[in-house]
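Have a look at this one before I ask anything.
== chain A ==
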Amino acid sequence: MSIKLEWSRRRFLTTSAALGAGLAAPHVFVRNAWSQDKVFCNNPTGGTVTLGFNVPQSGPYADEGADELRAFQLAVKHLNGEGDGGMIPTFKPSSLKGNGILGKKVAFVTGDTQTKSDAARASAKRMVEADKAIMISGGSSSGVAVAVQSLCQDMGVIFMTGLTHSNDTTGKDKRRYGFRHFFNAYMSGVALGPVLAEEYGKDRKAYHLTADYTWGWTQEESMKNATEAQGWQTVQTVRTPLGAGDFSQYLTPVLNSGADVLILNHYGGDMVNSLRQAVTQFDMKSKQVNGKNFEIVVPLFSELMAEGAGAAAKGILGTANWDWKLDNAATKAFAKSFGTEYGRPPSQAAHTCYAQTLLYANAVEMAGTFYPPEVIKALEDFEFDGLGNGPTLYRGADHQCFKDVLVVRGKEEPANQFDLMEVVKIVPRDTVTYDASIFGGELGPAEVKGCAA
Partner candidate 1 sequence: MSLLAIHGVNKRFGGLRALNDVNLSIKQGSVHAIIGPNGAGKSTLLNCLVGRIKPDEGRVDFDGRSLLGLEPQAINQAGVARVFQTPEIFPDLSVMENVMMPAFASKDGAFRIGLWRRVADRRDVEAEAEEILHDLNLWDQRDHHAGSMSRGDKRRLELAMCLVQHPRLLLLDEPTAGMSRADTNNTIDLLKKIAARGITKVIIEHDMHVVFSLADRVSVMAQGTVIAEGTPAEIKNDPRVQEAYLGGAHL
Partner candidate 2 sequence: MSTVTARPGPKRELLTLAIFALAILTMPIWLAPIGAGYPDILQKFAIFGIFAIGFNILFGFAGYLSFGHAAFLGAGSYAAVWAFKLFSLNAVFAIVFAIAVAGIFSLVIGYVSLRRSGIYFSILTLAFAQMSYNLAYSVLTPITNGETGLQLSGGDPRVLDRALFVTTSRLQPPDLFGIALQGWSGFYFCAVLLVIAFYVSMRIRHSAFGLTLLAIKSNQRRMGFTGFSAKPYLLTAFVISGMYAGLAGALLATTDPLAGADRMQWTASGEVVLMTILGGVGTLLGPVIGAALIKYLEQIFSSFNEALLHRTFDFLPGAADDVVTAIFAPFVGEGWQLTLGLMFMAIVIFLPGGIMEGVRRIAGASRRQRTGSSAAAREVGRRIPAE
């Protein structure tokens, strides 16, 4: 087949070289060789630098992955000085020059995570080993993020996570080479708690349905703590199998349990189905319990899920990392740039991926080198603004971004087909900031043997 001729030659050469190196030099001899002359994984040598975008292209999150990919492509364009520049002009303090990264033109490769740890790691490895990617980004689930993050730590390649919301990503599974721009379950709880108390009162009894895996558990724990801090009681927490589809057997006991709020710690297809079934079939939103209106809360909201849930999402409270309708210059610039390019507004997944690409490129410019330990240093405790979320800190202690968190509500009367959620409140960054030590974990070393060995 002729499709591969162009790039296969390059792969052949690099492979042969690597094969030679692998056979000729057992790694014991080169183990400590690189730190002096900075031999590191995939140091770009030619006129281009390659970034690896690892997103779900098959499976339930394929649409989210497609949106992430759009954002990445746009970011690459802007970094190379093409298009309108998007958020590059608003980003401060910026070292970006619009001529690629360190003068090298940015190229990219893509891969399919399939939202499976193994597939995501295999895809990331291909990008590093075959395509010589210097950085990996993207993804749409915490399991995959944690898996790829630890791989990147081993290979000495920086990983800028995509959409991942579990506390573990920058908590107990944090890594020196992994950075998260997206917010997490803890922040969702802290931001949402007071708003819930304000809207629904302090005397409430909550019933949790939780996706039975690590993200669901951290979400449930965070929401439980945050609501109980507001005086709510937790009636029951029930775990549901991932991908259960039909949640009727978990929904039927809710109304007779004495609870007057249902908290759905679900994401993706689980959330779409459980929310729709609760609202349209079990009629929960129109019920009265304990003399109060029964309410449903979805702590993590996204545009695609709101679209999938349709009318059921109306009036539902939740949190989001970012929204394209926010009133700030950077958001407007990005929404315009993305909208003009693709004819649709960016999702929050797209936004975080775009921001991560810029942040990485900027850190390289700041460090003046692609050498990862230096880039990591530049990213750690980097304080910036102008990427749509207001003033933001990339905390060095856990590589988590701290910025305002949005409390959103499913829009009752959408003005157009993209107008699915409205921002109820912007919870300031200080409120959602927490002590890095509460989730434990260990970042690990900045200098690793990596794939260069």
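The rule is short, and it goes like this: a residue touches a chain if its C-beta (ideal position, glycine included) is under 8 Å from a C-beta of that chain, and two chains touch if they have at least 3 such contacts; residues count from 1.
As a selection rule, all candidates are chains of the complex that A comes from, given by their letters.
Note that the structure is predicted; figures quoted are calculated from it, not measured.
Within this complex, chain A is touched by candidate 2 out of 1 or 2.
Considering their complex, residues 2-9, 11-12, 15-16, 18-19, 21-23, 26-28, 57-58, 62, 65-66, 69, 73, 108-112, 116-119, 121-123, 125-127, 129-131, 141-143, 146-147, 150-151, 153-154, 168, 173, 212-215, 239, 241-242, 442, 444-445, 448, 451, 453 of chain A touch candidate 2.
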